[in-house]
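Worksheet: one structure, shown below.
A protein chain is absent from this complex, but the other protein chains hold their places.
A, B and C label the chains in the order they appear, each numbered from 1.
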Amino acid sequence: MVQTPKPRLGIAMIGYAFMGRAHSHAWRTAPRFFDLPLEPELTVVAGRSPERVTAAAHTLGWAAAETDWRRVIERDDVDLVDICTPGDSHAEIAEAALQAGKHVLVEKPLANSVHEAEAMTAAAREAASRGVRSMVGFTYRRVPALQLAQQLIAEGRIGTVRQVRAQYLQDWLADPDAPLTWRLDKSKAGSGALGDIGAHIVDLTCFLTGQRFAGVSGMLQTFVHERPVAETADGLRASAGSQRGPVTVDDAAFVTGRLSSGAPVILEASRFAWGRKNAMRIEVTGSIGALAFDFEDMNVLELFDAEEPARTAGFRRVLVTEPDHPFLEAWWPPGHGLGYEHGFTHQAVDLIRAVANGENPEPSFAQGLHVQRVLDAVERSSDSGNRWTEVPSNTAV
Amino acid sequence: MVQTPKPRLGIAMIGYAFMGRAHSHAWRTAPRFFDLPLEPELTVVAGRSPERVTAAAHTLGWAAAETDWRRVIERDDVDLVDICTPGDSHAEIAEAALQAGKHVLVEKPLANSVHEAEAMTAAAREAASRGVRSMVGFTYRRVPALQLAQQLIAEGRIGTVRQVRAQYLQDWLADPDAPLTWRLDKSKAGSGALGDIGAHIVDLTCFLTGQRFAGVSGMLQTFVHERPVAETADGLRASAGSQRGPVTVDDAAFVTGRLSSGAPVILEASRFAWGRKNAMRIEVTGSIGALAFDFEDMNVLELFDAEEPARTAGFRRVLVTEPDHPFLEAWWPPGHGLGYEHGFTHQAVDLIRAVANGENPEPSFAQGLHVQRVLDAVERSSDSGNRWTEVPSNTAV
Amino acid sequence: MVQTPKPRLGIAMIGYAFMGRAHSHAWRTAPRFFDLPLEPELTVVAGRSPERVTAAAHTLGWAAAETDWRRVIERDDVDLVDICTPGDSHAEIAEAALQAGKHVLVEKPLANSVHEAEAMTAAAREAASRGVRSMVGFTYRRVPALQLAQQLIAEGRIGTVRQVRAQYLQDWLADPDAPLTWRLDKSKAGSGALGDIGAHIVDLTCFLTGQRFAGVSGMLQTFVHERPVAETADGLRASAGSQRGPVTVDDAAFVTGRLSSGAPVILEASRFAWGRKNAMRIEVTGSIGALAFDFEDMNVLELFDAEEPARTAGFRRVLVTEPDHPFLEAWWPPGHGLGYEHGFTHQAVDLIRAVANGENPEPSFAQGLHVQRVLDAVERSSDSGNRWTEVPSNTAV
Partner (left out) sequence: MVQTPKPRLGIAMIGYAFMGRAHSHAWRTAPRFFDLPLEPELTVVAGRSPERVTAAAHTLGWAAAETDWRRVIERDDVDLVDICTPGDSHAEIAEAALQAGKHVLVEKPLANSVHEAEAMTAAAREAASRGVRSMVGFTYRRVPALQLAQQLIAEGRIGTVRQVRAQYLQDWLADPDAPLTWRLDKSKAGSGALGDIGAHIVDLTCFLTGQRFAGVSGMLQTFVHERPVAETADGLRASAGSQRGPVTVDDAAFVTGRLSSGAPVILEASRFAWGRKNAMRIEVTGSIGALAFDFEDMNVLELFDAEEPARTAGFRRVLVTEPDHPFLEAWWPPGHGLGYEHGFTHQAVDLIRAVANGENPEPSFAQGLHVQRVLDAVERSSDSGNRWTEVPSNTAV
């Protein structure tokens, strides 16, 4: 078996903090476990601090470092731009990259406002007509257990979707002295728990059901209004300084809503849920069954089949580590679980394949825009006494 | 040790279906495991069908049977009237019994309307001034794990309450051919999932936090609008007939709200949650810890203590079967769990003790009225686009 | 529907401590929930202390009290003798009762020695020929989840039994200052963890598989050799005195063995397993599936069906509270769990029915004898370096 070298896919990554480390790992690892049509190359990473970005390039395995993302986009050896910066810079970078003919992967949330997200979606649509691909990084879609859930729902295994219940619970802000990072600054982060973690369960609801949100009622909550300013704002873990500053985002969001089919949805996102570290849970109930997932036990999907006789019916704990489970053929024997970063690797795999095959990957910018519209409707509802707020359809773009 | 006979407490029970069986068991069993100041006597049970009520008296251990509840109330050997009928008859019976100087235990919900509940509360208040006691049967308050939860919160173990999340999930209506019983008839039951099971988590939220609801936003849902009429409407389990009739209540209720302290609450009640049989779950998060409970594992309380070092912190699975747990001294050794009916026995114990000690037991009719007001506010909110709806305080009675 | 009075079944109970309370509850409760052919009557309870037995009769609901068990056996109004004393008195009482033509229920273990158990079994066989019934109280057989497990195995749902793994874990002796009760005295209790709790998992292995033990290898362990003498030896809960005495039984037992089919078994019984309160766990693996149970979650049976496609296979958490589950029709709606004492009630139900129908109930004395032979073989193996020790078959009696 002679190996003919595969065509390369030059990657440029903008930003190198938490998400940058996860994305770098994905680009490095994907070709080692999956048979890909293109060979991803970690061409260049960009960041503002020359020293830090150079160190990051070395540590994370990038061939070069740059301090100006615009220069990166101009490079001929870059085919795909991977945007891992905070949400306030997504629009500008993504639009420039698409304009330059580079495929784009942008971390979620797509943008900090509906307005920006609309412009990005329009740009992506236009770029697609030129064969340029774009994708938003709702990585949890590629956790194998959630891929399996989506397949089972699409196959009709639980029947018609009747209701969705989801929670995204963390506790890293429950201590009032946890430092004030950029994630608590509305101008950088757009919103708080709502946009950071609530966005994931909004997107997963759409992914799993194949539907969109028709409307929502929302209630936002900030528990702690002032915190010690973080000493290092852009690393993975910040420490608290002596000065204090205002929290300008929500700590928790509570949402009821309806999907396009009318099915009710109830969602909660909280960073104050003591003891829940990354409990992203979603349960979809259909007319003949139900599925349940909790990220704290991420290799498991629970399935209830209502067509079983009641005598032996019960939620099954399916360990999603079998060779015929999504992405699992490439990994380990049954029972040898995957971790958080595998979702990023799977995302890289699917994006590389889409680029090679000339297909538009999902989640698209349009899907990212829909999430943004839902978040926006939640905020507007919260501002006006939880009143029912319709989520405009994307056809309005 | 010579036994002097205890003073007796003559009980009359109105209704003998599901709740009647549970209450009868409680009255029979309480004095066998607990040292009580009064000896409860199962004096008389009342029901409309002479044959059925006679059979029920025999099976459940009542000394006599009656077909007219009014005659029961007149009896001199009856000290306490235990009302186990559907909600539409609660007000009339309870008021008559209190008027006649009988202590009253009324199954939840207190009534089918706020109006009735107000009248009952006023009657109870007046009766209390004459030494007559009244109590509403939110039995889950006396599950030992929930008693323990209440104690721990009151002791400050989780600090200030920050948020409450509760669900009451069942699936017995998920099959569209499940029969149309009185519980699906608004005129009998008042409301559906909201009043039947949602009422429990509203009450528990108040019980555990020691607070009341300030306001709510609600969304109600009926999934199946027509069902086969039940052949036997008042037994424990009904079978479907060939005729069909309309469902006039909600199948599921979705609520966001705030307690008197401003703490946010999110609640869901559904009888359509496939695979969840009696999953009454409540999690209270405070400033320094959290507590979680699920009735499907009713002998367990989960406790997270945020003052533990993170290295060894985690939700503890406390098996609430130790001698120093509430009510447990009377039962079995550690690890030998209790069942559903024990809550009723504990309720009987506390009510008998309150009567003997001249104290007003809880939950009071006023507390039952508050639950009713919350349910009513949810319905009104749901009727007007989820809009924020204040829950009037009881001082308005 | 006219009620003709049922024939009565007069019960005499010998002993009234922990087991006596559970048995009394069962006799009182069985006819209230189950339609029985005979009406059990709590005729008389016997114990050595006149004051205590009188108080117990009053509290537990027995019509009379006696201090001499022999007088009880002579009574014409006693049809069935229920023996709840420590194991050293079982043989004498049971043989006398059977001789007198009384049906006998004897608490487990059947006796403290194989010799006694053999004599009792011979007596039971002879009595059966006269229509007198006998049963040994391995109550856990009548936990609904274990009844269901037995049915599923008998129906072939998991195929041929391949292996059994069981543990019975408690922690009430893990504190070296826990008091020295009769359960730690070899002359009263026969053995320690082995006979008290190990006996249950030996019996359940036989019950679930329908097989007997062919041979065993055993290892016994005493962790704490001296303890403070208990102040009150026969109550439910003893307190430690100032004197100390020797522990003469095992604290834990470790067993490997084979069933009559050759299937391997691994068992552990320990009273030193910190954090495990009453974790009686058994998992039976067959050629096409497996079943798992843990008493700490006693309303659940876990079922793995290997004939499911691997993609959606997983242990199902069957909540054994459905109307078509064993004994459940009589109790509450789905999801409303049962507790420890229900096994005793179900045992009473089955025994009453067997007496009425002229059938020999199970577990029989012969089955109790087999358990005794297994325990004896474990002790002999432990005394001789774990060597393989055959369990004699009952045909040798």
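In this section, a contact is a pair of C-beta atoms (placed from the backbone, for glycine too) under 8 Å apart; a residue touches a chain by one contact, two chains touch by 3 or more.
Fair warning: this is a prediction, and the values are worked out from it, not measured in the lab.
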Among the chains included here, which ones are touched by the excluded chain in the whole complex? A, B, C
Touching the absent chain when the full complex is considered, from C:54, C:112 or C:270: C:270
Have a look at B:303, B:348, B:366 or B:391 and name the one touching the chain we're not showing. B:303
Please pick, from C:89, C:113 or C:256, the residue that touches the omitted chain in the full complex. C:256
Positions on chain B contacted by the hidden chain, ascending: 148, 152, 157, 300, 302-303, 310-319, 322, 324-325, 334
Residues of chain C (touch criterion as defined above) contacting the omitted chain: 158, 162-163, 165, 167, 171, 174-176, 217, 219, 221, 223, 252, 254-256, 264, 266, 268, 270, 272-275, 283, 285-290, 304, 306, 313-315, 381, 385-388
If you put the missing chain back, which residues of chain A would it touch? 1, 3, 18, 21-22, 24-25, 28-29, 31-33, 51-52, 54-55, 58-61, 170-172, 236-237, 276-279, 295-299, 319, 321, 323, 332-342
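Heads up, the rule we're going with is that only the chains that are shown with their structure count from here on.
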Dist(centroid_CA(chain A), centroid_CA(chain B)) in Å evaluates to 42
Taking each chain's centre as the mean of its CA atoms, chain A sits from chain C at a distance in Å of 54
Suppose each chain is reduced to the average of its Cα coordinates; what separation in Å results between chain B and chain C? 35
Interface hub residues of chain A, defined as touching at least two other chains: 313-315
